[in-house]
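Complex shown without one protein chain; remaining protein chains in place.
Order of writing sets the labels: A, B and C. Residues in every chain begin at 1.
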Amino acid sequence: MPATRYTYLGPEGTFTEAALRTLPEAATRELVPMVSVPAALDAVRGGDAAAALVPIENSVEGGVTATLDELATGEPLMIYREVLLEIAFALLVRPGTRMEDIKTVTGHPVAQPQVRKWLAAHLPDAVWESSASNADGARLVREGRYDAAFAGEFAAATYALQPLVTGIHDAQNAQTRFVLVGRPARPAARTGADRTSLVMWQRDDHPGALLEYLQEFAVRGVNLMRIESRPTGEGMGRYCFSVDCEGHITDRRVAEALMGLKRTCAKVRFLGSYPRAGVDPDELSGAVVPPRAGTSDGDFVAAAEWLARCQDGRT
Amino acid sequence: MPATRYTYLGPEGTFTEAALRTLPEAATRELVPMVSVPAALDAVRGGDAAAALVPIENSVEGGVTATLDELATGEPLMIYREVLLEIAFALLVRPGTRMEDIKTVTGHPVAQPQVRKWLAAHLPDAVWESSASNADGARLVREGRYDAAFAGEFAAATYALQPLVTGIHDAQNAQTRFVLVGRPARPAARTGADRTSLVMWQRDDHPGALLEYLQEFAVRGVNLMRIESRPTGEGMGRYCFSVDCEGHITDRRVAEALMGLKRTCAKVRFLGSYPRAGVDPDELSGAVVPPRAGTSDGDFVAAAEWLARCQDGRT
Amino acid sequence: MPATRYTYLGPEGTFTEAALRTLPEAATRELVPMVSVPAALDAVRGGDAAAALVPIENSVEGGVTATLDELATGEPLMIYREVLLEIAFALLVRPGTRMEDIKTVTGHPVAQPQVRKWLAAHLPDAVWESSASNADGARLVREGRYDAAFAGEFAAATYALQPLVTGIHDAQNAQTRFVLVGRPARPAARTGADRTSLVMWQRDDHPGALLEYLQEFAVRGVNLMRIESRPTGEGMGRYCFSVDCEGHITDRRVAEALMGLKRTCAKVRFLGSYPRAGVDPDELSGAVVPPRAGTSDGDFVAAAEWLARCQDGRT
Partner (left out) sequence: MPATRYTYLGPEGTFTEAALRTLPEAATRELVPMVSVPAALDAVRGGDAAAALVPIENSVEGGVTATLDELATGEPLMIYREVLLEIAFALLVRPGTRMEDIKTVTGHPVAQPQVRKWLAAHLPDAVWESSASNADGARLVREGRYDAAFAGEFAAATYALQPLVTGIHDAQNAQTRFVLVGRPARPAARTGADRTSLVMWQRDDHPGALLEYLQEFAVRGVNLMRIESRPTGEGMGRYCFSVDCEGHITDRRVAEALMGLKRTCAKVRFLGSYPRAGVDPDELSGAVVPPRAGTSDGDFVAAAEWLARCQDGRT
């Protein structure tokens, strides 16, 4: 029954699966690995799954373009949750393998730059070959094709391997952000520590357009959290912008900024408002970046009431 | 009965009276000259008059600070109409006076810079002395104290003088703008060629404040027509800004800009939306400065509907 | 000999004279009162005086338009000094006059709004009549035409009057700012607490122009201290902007902002850089509004050196 089925970027044993299992409801869902981000999302579009978990951004590698582009085009989808996962690799080997036995290592191409320094320091002579995913690398070690694979420690059990070293990551604070995507419906409820995602297309190719779009946010005191340009496919130099801002679509400053963008851009696609992972709303007072004075919901309501009084002659 | 009484900046025979008489309803009102702008406006505040006509801006001399300051402070008032009047002076003399007889001339101090070049060319030896108003100057000529007075041609009849020369003005296009001011009530109806006046006070004395206020207009595509800084009286370097913008408070782009200013400024006083004198709304299509794309009422309505759909999950 | 002659807005006994006498060099100059601001400045233009002191701004009444317009047009002049003077009035009477004897009072029209509340409280029945200047009012009291005059306490001696009450001013912190104006030459030396004055004209009448000009300042971190719009005389709605900013023309951030305005505006007139009155440069560290990061002279020099390295391929 689809309502209880969640797809994710597979195969089993990937970081995406680990991220998905951090969601409480994952325990009561059927979790189905898919071969690609488009496949995971198309299952949702087609009604075969209630939601899909896919990576959207990595603190080392940047935006996951397959996810960004899938969300920007095709049948609309919406984000309801995000999951932040620390990315640390384990070096998985068949039981009994020692460091000095390792001649070949594998892993997903994206993993390589994140373990390059570690490899140079600890296995300078090992030969790297990429595999289709970290989990796939683990499977190939199991089958004896390589001596060791970089993957999440949690993948060891799935493939009957042993984590020889754990906690490997060249960059500090390597994290991946995943989003839980479903068909469009009412956004997740406002928590006070929310993130809103959207994609905007330039009305025409005029050079100051991005500046104008950022001013739509700035003038309402809405902070930008992420911005990525993506080609529209209409030719070199034609971009759309995938953006996250602080706040929820029901926050009045966010709502007015979105309406301003809707009027100013050629097209805007709302991708959802959802709780920020790892941020406790109760601890957000005293936030790093306080919203600008005059941009709270109360300020907006007071201004609307004042306007009504002016229009009625009750100044 | 006050409802039919209009005050104006007197005395009789001033340009203000001439401006007032261009209003159709002036024919059925009791027109009462007052000694000063504050006196004319206080009569309205106190209920002794339905409205007052006062000058607010001259294309040569600039803003009329008494009017700007009276509208900014004290009991609130509102502008319902504006009148634009070409300012051209007549040289008024007692019947029989010839150019060569004129040794002394008078007029309001504000008139002097507007006729200085003419005087130097045609009456280089005449001595100028200021009088309290142009009309007062005419009276003093009548009484024989001066040989000639600069005033509106229409003042000749009132003071039994003769216009010896007419159409005198050093500057091209010298105009004065007058406003008809009443107690706060529902603004004048939208015509499509409207002007909105307001005063805004800085929240605190931070240097970028004016830039932020102008961006509140710019981001909604609202054109500024006039801006004047006035001291708040709280010390050197403390200003408020008296501003006119294009459009009516019921135009959505103007309404949102006003609410933005209300939230951003320490204080905003709405001074009215009213038809622009000398501008035919029907001829405004193809206007010199077209409103920015995406800022029509229709664009605002469409954006609000889109937002509602997003909030409901009907993207 | 003109080099030792300073003109000022007279007559003797005005606040302008008092301000002029606060300058150390005034003791060795011939101080000549003139009947008007244009007359005082024309004496400088014509070579009859080395400099003129004229009021430019009052914290209650605002900009002195005669001064602003004279500096903006005609033969160029430059500001070399500013003087700030607390404005407090004395009630000057002939010796022997008591409060209860005062039936008529006089003073400059600009003085009236600054003593209105005091008059209402202490001399509610006295009749006010304006005189051409505060000093002129004192003279008329001396001649017996009025019972009392509002003027600076220092005017008492000049006109053989007695200050009956001193320290009168409705507004707190009433101050007037005066400027010492000469023919264009090298600006006053940089002190570290300087003010730069200029006038800028819009290139064309496009509505966002002022916003663009303010951004020329803002992007270089230059704080605006004063801005006043003045009509250009070319018709209603055509303005130039008289502006003061923090800093000296030899400060690189100010220099670059001025060049930016020169390129962007139809015309810019530089009116001088000069020490800020009442501000000790040594105490300016920890200033209320610190300059934006990256806008010190050192930052500009470092950036220019970096650019040169880039252009030479020495990155």
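Criterion: contacts are C-beta pairs under 8 Å (C-beta built on N, C-alpha and C of every residue); 3 or more make two chains touch, one makes a residue touch a chain.
Keep in mind it's a predicted model, so treat the numbers as computed, not measured.
Chemist: For the chain that does not appear here, which of the shown chains does it touch in the whole complex?
Modeler: The undisplayed chain, in the complete complex, is in contact with A, C.
Chemist: Tell me which residue among C:Met99, C:Val127 or C:Ala303 touches the hidden chain in the full complex.
Modeler: C:Ala303
Chemist: Any idea which of A:Arg5, A:Arg226 or A:Lys267 touches the chain not displayed?
Modeler: Here the residue in touch with the unshown chain is A:Arg226.
Chemist: Residue by residue, what part of subunit A touches the chain that was omitted?
Modeler: Counting only subunit A, the missing chain is touched by 57-62, 65, 84, 171-173, 175, 177, 205-208, 210-211, 214-215, 218, 223-231, 233-239, 246, 288-289.
Chemist: Just checking the interface: what residues of subunit C touch the absent partner chain?
Modeler: Contacting residues on subunit C, toward the hidden partner: 76, 78, 184-187, 203, 212, 215-216, 219-220, 249-250, 255-256, 258-260, 262-264, 268-270, 293-295, 299-300, 302-304, 306-307, 310-315.
Here, only the chains that are shown with their structure count from here on.
Chemist: Select the category (line, ring, star, complete, other) that matches the graph of chains linked by touching.
Modeler: It is a line, because the chains touch in a row without closing up.
Chemist: Between subunit B and subunit C, what distance separates the C-alpha centroids? Give it in angstrom.
Modeler: 26
Chemist: Indicate the whole-number Å distance between the mean C-alpha point of subunit A and the mean C-alpha point of subunit B.
Modeler: That gives a centre separation of 57 Å.
Chemist: What's the distance between the Cα centroids of subunit A and subunit C, rounded to whole Å?
Modeler: Roughly 58 Å, centre to centre.
Chemist: Where in subunit A do residues touch two or more of the other chains?
Modeler: none
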